[in-house]
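Mind looking over this structure? Questions follow.
Only one protein chain is missing; all other protein chains are in place.
Letters A and B name the chains as they come in the text, with residue numbers starting at 1 for each one.
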Amino acid sequence: MNISQNYVSQIIERISTWARVNSPWAIHFNSGSCNGCDIEILATLTPRYDVERFGIKLRGSPRHADVLICTGPVTRQARERLLRTYEQMPEPKFVVAVGSCGISGGAFQGCYNVVGHIDEVLPVDAFIPGCPPRPEAIIDGIVKLLVHIQNGTRPAQVITPGVQEAA
Amino acid sequence: MTTETHLQRAGEILAPFVKSTNNPESNRLDVQIAASDLPAAATALTDASWGYLAAITGMDLGVESNELEALYHFCEGAAVTTLRIHLPREGCPEIPSVSDKIPVASFFERELSEMLGITVVGTPDPSRLFLPDDWPPDVYPLRQGFKPEQAAALESAKAPEPDRAGNRFIVPIGPQHPALKEPGHFEFTVDGEIITAARMRLGYVHRGIEKATEQRNWIQNLYLLERICGICSHTHTSAYSQGVEKLAQVEVPQRALAIRELVAGLERIHSHLLWLGVVAHEAGFDTLFMYSWRDRETVMNLLEELTGNRVNYSICSLGGVKYDIGVEQSASIHKALDYLEERIRYYLDIVTTDTAFLQRTRGVGTMTYDEAIHFGALGPTARSSGVTRDVRLDAPYGAYKRFPVSIITDDRGDLEARFVVRMKELLVTCFTIRTIVDNLPSGEIATKFPRKIPAGETVSRVEAPRGEAFYYIKSAGGESPVRLHIRTPSLCNWTSVINKAVGHQLADAPMLIAGMDPCFSCNDRMVTVRKNNVSNTLTWSELREYGIKKYGQRK
Partner (left out) sequence: MTPITALLSIMFFPAGITLILSGMLYEWADRKLVARFQNRIGPRWYQPLADTLKLLTKEEIKPHGINSLLFYGLPIVALTGALTAALYSPILGLRPVSSFPGDLIVTLYLLSLLTMCMGLAGWNGSSRFSLIGATRSLTQLFAYEAPFLLALLGPAIVAGTWVIKDISAYAETHWMIFTQPVGFFIALIGLMGKLELPPFDAPEAETEIVAGALTEYSGRGLALFHIGKSVELVVAVSLVTAFYLGGIGNPLLFLFKTLVMVLLMAMLQSMLTRLRIDQTVGMWWRFGALLALFQILILVLLKGWLA
């Protein structure tokens, strides 16, 4: 009985992972970005890049989303709302930080109203560097995140599209 | 009337208040006045229809002189008249408000008071504009001697800190802290369906750039200022470069100026197409959003080919531009423009003939000529109400004397007019770009530039896709600016939208706001709707849906 139970739960696990990887619904949050990254993210929905092919849908409500796509250095005013949005997302959830500002503060490092990396506020699963990263880079970063989810590992290093990942 | 006559006239109008005058540049007149005379002086200029209030700059003149200075810049054509008021640094410096006569001043005054600690007496809305709610009182970022540590959040208002346990994050979920209310960008008070009052609170994207420029040298600032806005980054760099070049008295080669204008034109195309898609999405017409953004990719490709980047092109350098345009690129430009012109004509056709679209735009948000002037509207928002206000025409800069653009206006003033004006502007832009490409002046693309800029101050104005961008740059002879003040066009246009929203239905709000082409990020603005003292907070998408459904029901 135990073996078949295990077997069943394994199958369910595999099916859930498959579903999760193939249907990553996203919510986009701008925590103080100059909009450069935001327009490249929106561009991924448009015909030239079309992320609906990957099952990515942009949702309006955090409760419907699996992936939080966050841009910008976190300004003080936006920080609280960012946290609140993250809280409202049901598990399992992932965070993607798009753009150099989210990684290190970018050009705004040291500015008085800026917290800095998104990593200080939320646990980030994928960083997509660029100022702004091209839509292809954004898609690549998200796909790499999906690959990690599929393998069951939670990425802990910076993923640089096009560059060999650190082991 | 020439610039000189404008300045003369301003001098005459302000004669009763003058304490001293100065002509720092050929197109500028500085008038020192007393704080108490400010409302009268501003009224005198407004009543005589001399220009519009472009910006209010606040400065800390330093511990030695122990004074603050407030500059009120009025622009008429290429002439800039600045009312300068000195205020004591200690105590509670006060200055009277001019918002009753000039509504747009309200935003500027809010900025002035929170950044420098000047109390503006009589201002209608004394709340914070940019600084966050948990910013400690009595800490003013633009004062000299400000240190970021001073601005540590108030203990009581601190947001809950996430916990780290090894690799895991523990985000505290708990009751909301009483000091932190649900933040709203807009606050609409409604009576039934009609908006009776509207307020704005910015600050989500406030990064403290003006202060940061003081810590970076002239060249580093180029890269910082590019990133004020990803959509109009070239505008900011050209305004900045232009201003600094004026201060350094460096003459930029004609070829470089022409290339700057060319890239500015391409930026305008990308910006307006972006806006068209975004507004279409606001109204619920996603097919138009997809199509316009697909066509926008042509411009992005072109920009990438010319500058190496799709966004933040960074083509301006101090003293010229970085990249040249060769034969191959000229051919690409022409080819791309062929396609784009056809598509733009198609979109112009849609916005003028599509019945569903017109239902959301015709007769909505109508702003008359007088209202546009009164509210200080800028850019296409003003031009669609018949106001011929365009820096490229009023105060031609760079290569605009050589390659002028024709101004597009529309006298209907409603949302439809704003669409039409922007689309037609694009057609004009395409024509101008072609002309530039075919007639690029020969020569260098950059010239030598000093590392230290001589002392002085200057005003640099540039026409961004959204309206006039106003830069005030002050140098003390060093490697960094002493003060850099940036007034983006959207700040002025908000005033017109906020005032226009009153009297409209709540369902019209998304289109009204989108119609002025605000700097973006529509997905996560929060809107507070106050009704009978009960307030609800909607997300932007909820407000958009509300508008779409409401129109679905309208007879």
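Keep this in mind: a residue touches a chain if its C-beta (ideal position, glycine included) is under 8 Å from a C-beta of that chain, and two chains touch if they have at least 3 such contacts.
No experiment lies behind these values; they were computed from the predicted model shown.
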Displayed chains contacted by the hidden chain, counting the whole assembly: A, B
Options B:Q359, B:T388, B:S406 or B:N439, residue touching the unrepresented chain: B:Q359
Residue of B:A55, B:I350 or B:M516 touching the missing chain in the full complex: B:I350
Per the touch definition above, residue among B:W50, B:F146 or B:Y291 touching the missing chain: B:Y291
Contact set of chain B toward the excluded chain (per top definition): 281, 283-291, 294, 350, 354-357, 359, 531, 534, 536-538, 541-542, 544-546, 548-555
Those residues of chain A which, in the complete complex, touch the missing chain: 15-16, 18-20, 22-23, 25, 42, 45-47, 50-53, 55, 57-61, 63-64, 66, 88, 90-92
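The rule is short, and it goes like this: only the chains that are shown with their structure count from here on.
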Distance between chain centroids, defined by C-alpha means - chain A, chain B (Å): 30
Contacting residues of chain B [partner chain A, same complex]: 130-135, 141, 146, 148, 151, 153, 159-160, 162, 167-169, 171, 173, 180, 183, 203-209, 211-212, 215, 223-224, 226-231, 233, 274, 277, 289-291, 293-294, 297, 300, 310-312, 519-521, 523-524, 526, 539, 541-542
In the complex, chain A residues that touch chain B: 28-40, 42-43, 45-48, 58, 60-61, 72-73, 75-81, 83, 86-87, 106-108, 110-114, 121-123, 131-132, 134, 156
